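The complex appears here without one of its protein chains, the remainder shown in place.
Then we have chain A:
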Amino acid sequence: MSAPSLAPFIARRPWLRKWVQPLSNWYCNAAGYRQLGLRADDLIPEENDVVQLALKRLPPKEAYDRVYRLRRAIQCSVAHQLLPKDQWTKPEEDTPYLTQIVEEVETEMKEREDLEAMIITKRTQNAKGH
């Protein structure tokens, strides 16, 4: 599920982005998931309806790759090892492949909620005739 984030706010301001970007790069590398061959989106907790639905909508190839990355990472974790350096996730590979779909599902669900809660007023135009 998408958590509240400062990222859009920062990305909109180039001067601020220039300051924060190095910090973000350092943090992502220090977080250690790239050394296990994972992507940031692999870490999204999947035990809820929204992400489950989003996972279902992944293209077959993406879904397969995701499972492969997760299994490889678990294997590494069990063996208390990191992957060889050439297999680490490169920053340009670390794309938000799932976040977009999660956001789409969230807007869909929100829209449904909004439509359920809608209060209808009759148009004056139709109220008079027909």
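Following the convention adopted for this analysis, contacts are C-beta pairs under 8 Å (C-beta built on N, C-alpha and C of every residue); 3 or more make two chains touch, one makes a residue touch a chain; residues count from 1.
Methods note: contacts and distances are computed from a predicted model.
J.: Between "Nucleoporin NDC1", "Coatomer subunit alpha", "Cytochrome b-c1 complex subunit 2, mitochondrial" or "Protein EFR3 cmp44E", which matches the UniProt record of the unshown chain?
T.: Checked against "Nucleoporin NDC1", "Coatomer subunit alpha", "Cytochrome b-c1 complex subunit 2, mitochondrial" or "Protein EFR3 cmp44E": the hidden chain maps to "Cytochrome b-c1 complex subunit 2, mitochondrial".
J.: Looking at A:L23, A:A79 or A:I120, which residue reaches the missing chain?
T.: Here the residue in touch with the unshown chain is A:I120.
J.: In the complete complex, which positions of chain A touch the hidden chain?
T.: Against the left-out chain, chain A lists 56-57, 59, 108, 111-112, 115, 120, 125-126, 130.
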